[in-house]
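One structure follows; several queries about it will come next.
Removed: one protein chain of the complex. Kept in place: all other protein chains.
== subunit A ==
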Amino acid sequence: MELVEAIILSVLAASTPLLIAATGELVTERSGVLNLGVEGMMIVGAACGFAGAWLTGSIFIGALFGIVAGTMMSLFFALMALGLAVNQVATGLALTILGVGLSGLIGAGFVGERITPAVHLSIPGLTDIPLVGRVLFGEDAFVYFSIALLVGVWWFLYRTRAGLILRACGDNHVSAHALGYPVLRIRTLAVMFGGACAGLAGAYLPLAYTPFFIPGMTAGRGWIALALVVFSSWRPGRLVVGAYLFGAVTILQLHAQGWGVGIPSQFMSALPYLATIVVLVLLSRARSGGSTAPAALGTVFVPDR
């Protein structure tokens, strides 16, 4: 029982950064923009988040640093891909290459330092309930926030007029423009939201997952978050399933290594990446009848006037 609880807890912890980053990217992509720079924004968020928390001693301020850093990175992207109509795939790659360098530069002074990680909720009585107590009432603030964020995004996309307009931009930017909606402004806001989420997701790693910063600590999570958005068919509801499934694969391989299964650890570590490929193939195949991606995803839009 103890072990089951421990596994569920660690799955939640491993899934949360994926969920936050993927939620942000989902909003960006629903507006028609493909920002491949999630990994770059996340790793800068991780470095700045740790720097903020280490300098101020506050996890909250650290998280804010991460959010601001991710948003600023995404503004670079918006300036290029939306302002200058540059190819979005190439710009996203540039953002990742830049992010990896910047995070190394920012984080260099903090390697080897430790902070007190984010505190976990503790409600006497409730948190002590066996099996479900710590899972439901003993998480850190990031985990609860990630769920709230996802519900908020679902509500925004499907229950508000602004969400409808954002989806219209993603499906047909010419029509949205003709109706008088400021397509580029809406997309810029969506890209900024994606950047803020990626920055927060990155900051989660050194603030709650491990209490220290190491260069390259995102280890491809930004790319997996991008794959999760495809997995979810661009729907927030399925995103949560995908994120926890991937968290489970990550934890499973860690535990399998601990149990001394006779498979080299490197093969187990490769599982999340291989799982991503398998899932992408299976899903893309199942969807052969027609794509569920936003119709204008990744296309350049220069308004005529």
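Criterion: a residue touches a chain if its C-beta (ideal position, glycine included) is under 8 Å from a C-beta of that chain, and two chains touch if they have at least 3 such contacts; residues count from 1.
Throughout what follows, contacts and distances are computed from a predicted model.
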item: Among "RNA polymerase subunit sigma-70", "Sugar ABC transporter permease", "Chemotaxis protein CheA" or "Succinate dehydrogenase", UniProt-listed name of the chain not shown; value: "Sugar ABC transporter permease"
item: Selected residue (touches chain absent from view) among A:Thr16, A:Thr71 or A:Thr91; value: A:Thr91
item: From A:Phe50, A:Phe76, A:Phe110 or A:Phe142, residue that would touch the chain that is not displayed; value: A:Phe76
item: Missing-chain contacts mapped onto subunit A; value: 36, 76, 80, 83-87, 89-91, 93-95, 97-102, 104-105, 108, 215, 219-220, 223, 226-227, 230, 264, 266-267, 269-270, 273-274, 276-277, 280-285, 287-288, 291, 302-303, 305
